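For this view, one protein chain was removed and the others were kept in their places.
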Amino acid sequence: MTTTQPVTEPPRSLGQAARERLGTAFGPWFLPTLAAVIIFGLMVALRPLVASPTGLNLVLAPLIPLIFAVLAQMFIIAAGDIDLGIGSFIGLANVVIAVIIPDSPVAGILFLIGMVVAYAAMGVLIAVRGLPSIVVTLGMSFVWLGVAILILPTPGGVVPEGIVSFVRFNPQVVPGVIIVLTVVTVAVALFLSRSKYGAVLRGSGSNAEGVRRAGWSVIRAKVSLYVLAAVFGLLSGLYLSGQTGGGDPYIAQSYVLLSIAGVIVGGGSFKGGEVSAVGAVAGALVVGLLGSLLQFIGVQSSFQAAAQGLVLVLVLVLRALVNWIQKVRRTL
Amino acid sequence: MSDQSPDTLVVQGVSKRFGSTLAVNDASFTVRRGELIGIAGHNGAGKSTILKVVNGTIAGDSGTVTVNGIARSADTTVAHPEKLGVRTVYQELSLCASLRVDETAAIFDHSARGLSWRSTAWHNLRTVLDEMFPGHGIRKDAKISELSIARRQMIECASTMIDSTVRPALVILDEPTSSLDAASTASFYAYLKKRAAEGVSVIITTHRLHEMIDNLSRIYVMRDGQVLSEQRAEGATKESIVTAMGLAAHESSRVAPIADSSTVTTTDARPTTASEVIVRLEQPGDDGASEVFEIRKGEIIGFAGLEGHGQLLALEAVYRASARRSGAVRAPRRTAHHAVSVTGDSAYVSGDRGVRGIFPLWDVATNISFSSLGKLTAGGLVKPKAEAALVHEWYSRLGIKGQSTDPITSLSGGTQQKALMARAMAVGSDLLLLEDPTRGVDQATKSEVYELLRGQAAEGQTIVWYSTENEELRNCDRVFVFRVGKIVATITGADATEDAVIALSFGGQDVAPIDLEGAVR
Amino acid sequence: MTNLETRPETTLSAPTTNRTAGTVALRVLKHPALPAFVGMIAIWLAIGAIAGRGLVETISAGIIIATFLVIVGIGQLFVITVGNGGIDLSVSYVMTLSAFLACQIMAGNDANIATGIIVAVIAGVVAGAVSAALIEFVGMPPLVGTLAVGFALQTITLIYSGSVVGVASPALSDFTTAQIGPFPIFGIVGIVIAVAFAVILKRTSYGRRIEAVGQKPVAASFANARPALIRASAYVLSGGMAGLAGVFLAAYSGGPSLGLGTSYQLASIAVVVLGGSLIAGGRGIISGLWAGAVLLTLLTTLANITRLSGGWQFIIQGALIVLVLALSRNPLARR
Partner (left out) sequence: GTDAGSTGDTGTDGVKPIKIALSNYFNGNIWRKQMEASFEATAKANPDYVSDFKVVNSDGSAPQQAQQIQSLVLEGYDAIIIDAASPTALNGAIQEACDVGVTVVVFDSLATADCAYKVAFDYETYGEVEAQFLADQLGGKGNVLFVRGIAGITVDDDIYRGATSVLSKYPDMKIVGEVYGEFTESTAQQEVAKILPSLPQVDGVLTEGNDGGGTLDAFLQAGTSPLPVIIQGNSGQGLEGWVKVAQENPDYKTMSISSQPSISSTALWLSWMLINDQNDASTLPDKTVYAPLLIIPEENRDAWADALDYTQIAENPTTLEQAQSYVKSAIDGDPVLQDEPLPPTS
């Protein structure tokens, strides 16, 4: 037995190495981004106006709150959990911004901070008691909705002008939505994939025990992820408030399923830790733009729900297929 | 670090009990600065447990642990052992599948900070990797989930040796080489020796005894939680270590003797070649022609070999190939190494009772009757009286203690195992498949189990018995010894001594176990 | 072997329990369904106390209406109990579609009751089979797989309901509301169904397999059960039960409507949890589910008679679910 024998595994063929390199260069974010670009391209082809600065703003602005919601959900899914309450949470944020903030900004901001703390506490409860996140967040969704209705029994309120103009900020040179989209995507992507704690957070979702053994606090990681989710929920609520100018407890109910779909389409997996910020934003664009595209093509309104569901199924079937092919190829 | 003490680690009188299992029993040993030592012992001897007490992951019950001259009571845990210079590679891998290699490095390397945290961590890790495993072929941007088990193990091993904020003083490696090939293993030990010369102390557990003898300075042998002997590696041989491990077995066999071998192999109406073939295993031989191994009705066949060499895979293939009704035949089942065909139905006893055995929410009775429900139902309903009668019968036959209405988790480990035996035996299937069924079972009960199995065989039940305790293979009619997935020898139960089995499983030279079981679990 | 005789503590004679009053009381106190029953009775009595009348009629009405929830809930319970993150979000859509199908077939005619019910149940079974295929063969998470099926059913219902309108058969309608003295027939049927499924879950080999697979699929697979098949069967069962609940609900309200099943999607999950079943699978408590359904049904009534605002109603419902979950003992946690 000699120590000079160098090769521990059979050398890889050039093609194999190239494929591996491609696989890493085009991570899970690649397919959804491609899909978003294709959908957007189709929309431009059908209605060239979409590509104009006004068009971009019209098409993309309503997606900004959804993108924040998807990012919020992404943090929860990164923790290996699922959040069925994010829609009501965003609705509550919207109501607080439209009703409490105009009267008393301090009370409003304290309330919003309280909401973040509540989310952190929920994360701790789920982590420490080993509770199923689906049911806990489902129960909490009723609580958020109830509190919102108590604050604002019927939709109304007036969002402060400052918030409205901040959200609708649109320098003519570059469409405002493009600025927000870029800043948010880059910031989250940098934090999640290029910061050390981001790596710890992703690691804690996939193998909490391993991360704990490496000397990190798993509870703190869980809390961080829930706090991040809450903060992005608040941002989603902020943008919804600015865009609509008023408060509505029910406003974001549909975000629950859309946000989960966005993360999954964006290359995320329920296994935890497997998320990508760029992918999630692309996933949000896909699920958000899909409705518009179906509308441009002229799909009947009754079919739109099924069409969206079908796309989700197709994406997952496709991914299952890809995984299966890879597995078969590996065993051959 | 405190240089006043020549000993990096002193363990004194540590004990640790898990419920009814005394995993570590008054263990003491010492590791000197810059020394490589090994801990050998059978499965469940307590190796992993004592190491976890040493690094402070779990609290022991009594004793003291002194690291670098700083003593602590063993019943405390340590939140950050890495800050004391204690690094560990655990038996179960602790890497995060979703991270890249350089990110993984950074999670271990607390010195990698700032903007260039990834490149710093990767640089630190690669420096070790390149030397520890030349030609490792690991790229920094590969995802852990895409790496082979061997490469993951390389990353874990290397990560313990990086010079982070606190330099490593004591490195604990729990079966670090279990999936490395010979060349990697060699370079790995070479690296360890180099670091030892710099003053790093290393503790290694491994079931590859020659590795210890060739590379370490001293070897402690554990059995049943006790540190029984200490050997200098220079003078040690595989036989001497096995004897140290086996010595205990001989002692215990004096306490509760295994039925003497004459009973096992020669008496009773043992099956002749005339009786019906129940299991047929076919494997390609060296010369290309296929070799066939047949198991006949009423035989007790042992599957032996080193852990991870395909015995378990073959046993499971027999289970999957068996039919759902007595006497029925199913299409043969192919594994990587065998084509398996079975006549008749089977019942399976798993030794990994936590994962593959008990239903923890149920009481003992429901656990026992589960596999026999087919014959306990009338009009689709389970007949309570018949169920109670069956449970009662097997309570008596196996001498199970306690109430059948208690939750199964309230039983001691050995008793749980008996309940699982009862579940499988109560089926009355053509085949009884045993996966290390006496794991955690005491000697007296073991003898009862052996007796019972011989009774079953005499009644015509065929038994296939995978065991990691080579001693008990002497209860078999024949033993199939596995190596690298294939059956390499067939010996009679009488010849199945510990030494014989070990010699055959090593085949004269060492082989890395292949990752066969991993694929099934 | 002589070891048996030499063991003094061996108790060969008594593997069964001594049912003394004390042990029975202990068993009741530790029973996971207890909180649901206590809560149900407390809410019932509270309604009676506040209203000062109609104690018997309140529980009787509550039991009738809870029966729809009990029927869907049983299907949901099987799906949850079979484990692997099992959850069926398609039940509400199945209910609505089945209601339309059954009413079209019944068309107000008593002769068609059986056909109507069978078709509705079959529709549910087919939906459940599709979910099962997506989950077990494609490997989708149950949450996503059943929701996708739900979306498809929603669209089918929207389009289909535009072309046909049916009315439930009067006899079936009467059946859901008739009473013998103070006893509501349909409520009794609900109890019978619950008992039947409790028997199936606890006293048949199929039910035992459901719980076994939910506890430890690997262990079950080594004890001659086939986890994928057992799990698939739970989705099929859930679809069928939702179909049945849909027909009954349509009959109760005379005919179908588009929003018929909506409120049952989350309520069916909530009652399973309230009843003491484990959301992680392995333990299903049908008695608790029944009590949980009556509890949840009466809870809104309590809120209504106290004239509690809509906001508080939501808060109390949500907090109750989280609280029950947080307080419930996880029998596996201590290991």
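Chains: A, B and C, in written order; residue numbering restarts at 1 for each.
Note that contacts are C-beta pairs under 8 Å (C-beta built on N, C-alpha and C of every residue); 3 or more make two chains touch, one makes a residue touch a chain.
Note that this is a predicted model, so its numbers are computed, not measured.
Partner chains of the missing chain, restricted to those shown and counted over the full complex, are A, C.
Of C:A33, C:A242 or C:L298, it is C:L298 that touches the chain left out of the display.
Residue A:A252 is the one among A:A252, A:V265, A:V278 or A:V311 that touches the chain missing from this view. As for the chain not pictured, it touches chain C at residues 47-48, 50-51, 53-58, 60-62, 64-65, 154, 158, 161-162, 165-167, 177, 249-250, 252-260, 262-263, 297-298, 300-301, 304-305, 307, 309-311, 313-314. Although one chain is not displayed, chain A still touches it through residues 47, 49-50, 54-55, 57-59, 61-63, 65-66, 98, 149, 152-157, 168, 240, 242-255, 258, 288, 291-292, 295-296, 298, 300-302, 304-305, 308.
The criterion applied here is as follows: only the chains that are shown with their structure count from here on.
Computed from the mean C-alpha positions, the centre of chain A lies at a distance of 33 Å from the centre of chain C. The distance from the centre of chain A to the centre of chain B, with each centre set as the mean of the Cα atoms, comes to 43 Å. Considering their complex, residues 82, 125, 129-132, 134-136, 138-150, 153, 257, 260-261, 264, 270, 302-303, 305-306, 308-310, 312-313, 316-317, 320 of chain A touch chain C. Contact residues on chain B toward chain C in their complex (touch as defined above): 319, 324, 345, 347-348, 350, 355-362, 365-366, 370-371, 373-374, 376-377, 380-382, 384, 388, 391-392, 395-396, 399-405, 407, 409, 423, 427, 444-445, 447-448, 451.
In the complex of the two chains, the chain C residues touching chain A come out as 85, 87, 134, 138-141, 143-144, 147-148, 150-152, 154-156, 158-159, 266, 269-270, 273, 279-280, 309-322, 325-326, 330, 333.
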